[in-house]
Structure formats: C-alpha cells, structure tokens
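Here the complex is missing a single protein chain, while all its other protein chains stay put.
Let's turn to subunit A:
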C-alpha cells in the first residue's frame, strides 16, 4: 500500500503571489524523499499541494498536474477528503487534539471515517501506536491527555494518528524541527520502519537528516525574496550530497549559500 506520485509543472499560488514555479518530480513507492532548501523556497508549499492542504488557505490554488498512481488528485470530480485520507500528513509542531486522550487521538482519523466498533478501534490504536514506536511508553495510560506527553512522544502520537487511517503516502513537514536530538533519532528510526509500507516525503532544514534518511533528495531554492521557489535539482540523495550537478545545490549543502 504505497503509491507513486507524479508532479508535473506544479505551480502554487497564494492569491496573486506565485510561491512555487513549475515543479516536476516523480516519487517512487516505498521510498523516502527529502525536500531541502532555504526558508521560503516553497518546499512546504509543494508538500501541502500534494495532499491538497494548500488550498485550505483562502486564495490558495495550484496549476499543473499531480497524480497518484495515474489518478489526478486535482480532478474536479475527486473528493478532497479521500485524497487526504490517502495522503496523510505530519506537521512541524506536534498537534495532538488537546481535548482527546492518547487513545482517542490515535483513532481520531478512524472515527472520522465512521469506524465505531470498539474492537476495531482498539486493535487499530494498538497497531498504529506500535508502528509509531510509542506503544510501550503509553500502553498504561491510554486514557491520559495526548497533549500531556513530551514533544517527541506527541509527534510520534501524531504519526500514529496519521498512519492509523492506513494512507498510501505520508507527508512530513519538518517533523523534527521542534524536537531534541534523541526524539529526532526516534522519529528517524520510525521513518525507516515505515518505509516498508508507505511512500514518505519529508521537508527538512536539517541536511544531515536528509542525508541519513532519504533515498532521493530534491533541492528547492529562490532567486530572491518575492520570486517563486523552483526545484533546482532532484536526484539520488547520495549523488546530491557527494556530487551535485548544480552549482547552487553544492553551494547550499556546503553552507556557502546566501
């Protein structure tokens, strides 16, 4: 249950502002793809375009086409909620629902999809919490508030919540930027494990992280503030970090940027 994503000439706008210009890339199933680049270069915008979260903001829209296993997700007939169920998302700051317990958080997506049977929910909660490497830490306090966990545990809870609905693709928008190195490592371990089941795309500011976890890396950049972001180079991670073909990429990864 992992699918191929193909973006061709995707441009995203906020009102009249063009945030990214004509991005094309193909993401293979069961791989981890890292998107790196300076702040404001549009990598998060691109990520949010993949599960149509971009359009949540007023005035936001995209051009171009995005397909998942040859299905256009921006087809007017496509149900946007189905797209988001298929393409889950983990956010920069851990955002468990504050009024819900750990258990309720883990099964929140299932409940939204109308699953009511207690046994099914119980099973899904345990399975997703186990997959998120969190089960052993929380199994004795499932009824405690999810927001009472540590930051790293909260983020793993959010990952559990995301994978509980069994998506095909998991998008991660700087999932570790609010976490300490130990929690970051826990999340990275988790990503390796999840790679067996899901296609993962991660936006990160941490280049070591990109180098450690990803199979492929895309480098985004902008000319100057106000210009749209562009995908400068997209290749195997090893190649990007050892022998990039673009000068800009090399400047960025060696820290000579800007």
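In this text, a contact is a pair of C-beta atoms (placed from the backbone, for glycine too) under 8 Å apart; a residue touches a chain by one contact, two chains touch by 3 or more; residues count from 1.
The working rule: contacts and distances are computed from a predicted model.
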Name per UniProt, for the chain absent here [options: "Phosphate transport system permease protein", "RNA polymerase sigma-70 factor, ECF subfamily", "Quinol oxidase subunit 1" or "Gas vesicle protein"]: "Phosphate transport system permease protein"
Selected from A:4, A:18 or A:85 as touching the chain missing from the view: A:85
Given A:61, A:93 or A:248, the one touching the chain that is not displayed: A:93
Residues in subunit A touching the chain absent from view: 51, 53, 56, 81-85, 88-89, 91, 93, 95-101, 108-109, 111-113, 145, 147-148, 158, 161-162, 165
